[in-house]
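With one protein chain held back, the other chains of the complex are shown just where they sit.
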Amino acid sequence: MVPPQYYLLLSAAVFCIGIFGLLTRRNALLFLMSVELMLNAANINLVAFSYYWGNVTGQTFTLFTLALAAAEVAVGLGIILVLYRNFDGVDVTNATTMRW
Amino acid sequence: MIIEALIAVTFLAALVTFVLPDRYAGKAAFALSLAPVIGSLYMWQQYDASGNALLGGNIAFETDVVWLQLGQYDLHWMVGVDGISMPLVVLTTILTTLAIVSAWTPIAERQSQFFGLMLLMEANLLGVFTALDFFVWFVFWEAVLVPMYFLIGVWGGPRRKYAAIKFFVYTNIASLVMFIGFISLVFGLGDSITSLRLPEIAQALQAGQLGSFAGLSAGALASVAFIAMFFGFAVKVPVAPLHTWLPDAHVEAPTPVSVMLAGVLLKMGTYALLRFNFTMLPETARAFALPIALLAVASVIYGALLALAQQDLKRIVAYSSVSSMGYVILGLIAYTTYGVGGATFQMVAHGLISGLMFMAVGVIYNTTHTRMVSDMSGIADRMPVTAGIFVAGAFGYMGLPLMAGFAAEFFIFKGAFESTVMEAMPLFTGAAMFGIVIVAGYLLFAMQRTLFGPFRFDGDYDVTEAPFHDVAPLAVLLLLTIVLGVSPDIFFTMIQDAVNPILELGGAF
């Protein structure tokens, strides 16, 4: 059995990739993908610990999270469409109307 | 159950008024507001309490049921009245009705909302004066601010937003400080109390159950809590130098709202001071006698001198409220029957007289659309009845004997002079009494310039006598003032009955 540290390292790596994408990209689609990566990093954790403890609650929870992620993508894509329509592009830094 | 009925009926009246069309709102609000008046008069007639509600006295119309259980402390729905709150309940209902009538002329838009808010405020005020559980009391205490905020902010003068926000934020911060002070007392009491009922807390404090909390010894905790609560209530009273929200609020508020603000809302502060600071922590209060007496004298003289400098009739009356409420503080710290009793009596007397003065200024304003002393003179020529009542009210404010103001002020002066809390109390009393000269000064100057002399008016309005429904509330208030002045025992007996147990704690006897 693979020790949980490896899973955790994998998860941390995926999470960091996600964060890196989030901080460096300006494209809304890449944003969305980065967020998905972070979410899945969390899922890896859930599954790994579930497997480690022999308890299916974590895996069940992951299924819920996946469903949620699908919904999120739907909403996110909707937002991106609106963004494209209103700001002539999918660059998130252009949409600054909701500041002070 | 009558108190619940009273509050519920008032809430219901507010609700009904909200949904009525504007055309009927004023008349309907007046008719509906008669219900609480009758209710409170019935309560007064059936009143059978004795002693102080917080100190084991017999409470009238008491209800005490467990409402919520919240960890260590049960929240009770506890209401009831004693000799201190009964007169204030009557004052609240009567003054609200009269204020509603006085609003018929000046309030021209969104009437149903205006009158609904007035009634909503009345309901909350009744709650403040009858609640005997801290939680219930605090909910009502804060809820009073909401209708007041809208009443000033929507129907007020040109700077209404500034005034409304200043009023709300200032008094809310004060409430927060007060809340912290009070809750620290509750924590200091530890396991000796099981609910937030005020009588339970007061009696636990008297029994010396106050322990240390947050590194403060019992004595230090009492002092800190006293100062925090005093600050919180002093803003409401207001005591100089925490008074600056008051003139702004008064100047911007429409007449009926000023009447309620000066007549009842300020009394919340002094009522709470009496209930919390001076009943629960008498030893601490006596230890702070010097600064409190200084604040009282400063309020009286400073407020009166400021009134002297004003050109706006409403500002004059507003600052003189600061002055009059200073007397209340002086009476409270005296810890004598006449001092504390007179202070309580002054709450009622000042409620009537300041209401009268604000209404009278309002009636003149309805006609002239200005309140500036320099804009008019000789108004008495065109508005003889209003001017006559204005003069009578002004003399009432100056403390003319056989009117309520004199009775209250004399009781306070007598009580303060013979007070034993400090050696120098006679000097403080003498200094505060100089207020009666200054108040005569500014009111006489203002009357001479506006009411008397040859008629002159710098405006385009036709100055004629006010309609009957404008003058009638003035006449009623004047009559009440005189009745209370000729026979102060109407309230003074029950007030003394409720006040004397406090004095025994303060070591006056």
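Each chain carries a letter (A and B) given by its place in the written order, and its residues are counted from 1.
In this text, contacts are C-beta pairs under 8 Å (C-beta built on N, C-alpha and C of every residue); 3 or more make two chains touch, one makes a residue touch a chain.
In the analysis below, contacts and distances are computed from a predicted model.
**Student:** Missing chain, UniProt name, options "Multisubunit sodium/proton antiporter, MrpC subunit", "Inner-membrane translocator", "NADH-quinone oxidoreductase subunit L" or "Probable branched-chain amino acid transport ATP-binding protein LivG": which is it?
**Tutor:** "NADH-quinone oxidoreductase subunit L"
**Student:** Could you tell me which shown chains are touched by the chain that is not displayed?
**Tutor:** Across the whole assembly, the hidden chain touches A, B.
**Student:** Check each of B:153, B:473 or B:488 against the chain that is not shown and name the one that touches it.
**Tutor:** Looking across B:153, B:473 or B:488, the contact with the absent chain belongs to B:488.
**Student:** Among the options B:56, B:219 or B:241, which residue touches the chain absent from this view?
**Tutor:** Spelled out, the listed residue whose C-beta touches the missing chain is B:241.
**Student:** Quick one: which of B:117, B:356, B:380 or B:478 touches the chain that's been left out?
**Tutor:** That would be B:380, which touches the missing chain.
**Student:** Out of B:271, B:335 or B:413, point to the residue that touches the absent chain in the complete complex.
**Tutor:** Spelled out, the listed residue whose C-beta touches the missing chain is B:413.
**Student:** Residues of chain A in contact with the chain that isn't shown?
**Tutor:** Touching the missing chain: residues 19, 22-23, 26, 31, 92-93, 95-100.
**Student:** So that we can see where the missing chain sits, which residues of chain B does it touch?
**Tutor:** Missing-chain contacts on chain B: residues 166, 169-170, 240-241, 243-245, 302, 305-306, 308-310, 336-338, 378, 380-381, 391, 395, 398, 400-402, 406-407, 410-411, 413-414, 417-418, 423-424, 426-427, 429-430, 433-434, 436-438, 440-441, 444-445, 447-448, 451-455, 486-489, 492-493, 496-497, 500, 509.
FYI, only the chains that are shown with their structure count from here on.
**Student:** Taking the mean of the C-alpha atoms as each chain's centre, how many Å separate chain A from chain B?
**Tutor:** Measuring from centre to centre gives 59 Å for this pair.
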